[in-house]
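Got a structure for you, written out below as structure tokens; questions coming shortly.
In this view, the complex is presented without one of its protein chains, the others remaining in place.
Let's look at chain A:
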């Protein structure tokens, strides 16, 4: 018997598990709507800025606050900038913040959660304590504190570097905004991921087949890779979907309050904030970013629900 012959059917079986979940996901209409919208959002975030009709910064002071028209589908804002272009660029802001927040919180959460779940005892007690402490910190408060304490010195330092070296990299302080926002968000959002992976490990640790593998001298790292991660992958995917939506909404809220991404870089949040000042006169300035934010939020929650049902065998009918 050859290796090949033994391998083939196995791969088929493993795919069929994922395929099963996919079939279930597709059968759920709301989940499909969510998925299409989310894919569209990613597409717009990646390619949109190259397809926009106008530069998101170019002002046309003769065409301020124009309602939607053929030239400007979503109208223009109070500086005569094309709102569609700014919403599109805002999606990039949201997606960048969303992805970086979620990936950083995942890395931290998976690492700490796995540590606690696997080693138990004092290590676990410490990590649970860390999770509790972190979850008790209000994210808004943390972001404001970081903004007023860390941001000014960092921006000043970058300015000084630019003056001293002339290096263009230091000129653009917008990255400070991004890094501080998603950095602080990641620091707050990791406990959820940590809890998921810790719970999975705790439940699987005592499974007889894990003990049997340990009895064969299979090392811990391999057991985690072959037994624990495959079991935890479903909940983690659901977590990622929910967390992405959540992080984007948070980015908007912070930008709305002026502690997130700041103008002139467009974010749905700071656009909503701008629109709010003049919405009685020019509702369209507020309408476009607010509607987009609402749609994206709903899309992620549909997708998250659908994934949860599709990936959890206990939900299978």
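As a convention for this text, a contact is a pair of C-beta atoms (placed from the backbone, for glycine too) under 8 Å apart; a residue touches a chain by one contact, two chains touch by 3 or more; residues count from 1.
The working rule: contacts and distances are computed from a predicted model.
One chain of the assembly is not displayed; among "Sarcosine oxidase subunit alpha", "Putative ABC transport system permease protein", "Peptide ABC transporter ATP-binding protein" or "Ubiquinol-cytochrome c reductase iron-sulfur subunit", its UniProt protein name is "Peptide ABC transporter ATP-binding protein". If you put the hidden chain back, the residue from A:137, A:160 or A:211 that touches it is A:211.
Touching the missing chain, out of A:67, A:152, A:219 or A:264, is residue A:219.
Although one chain is not shown, part of chain A still touches it, namely residues 1-3, 6, 9-10, 13, 119-121, 206-219, 222, 226-227, 230-231.
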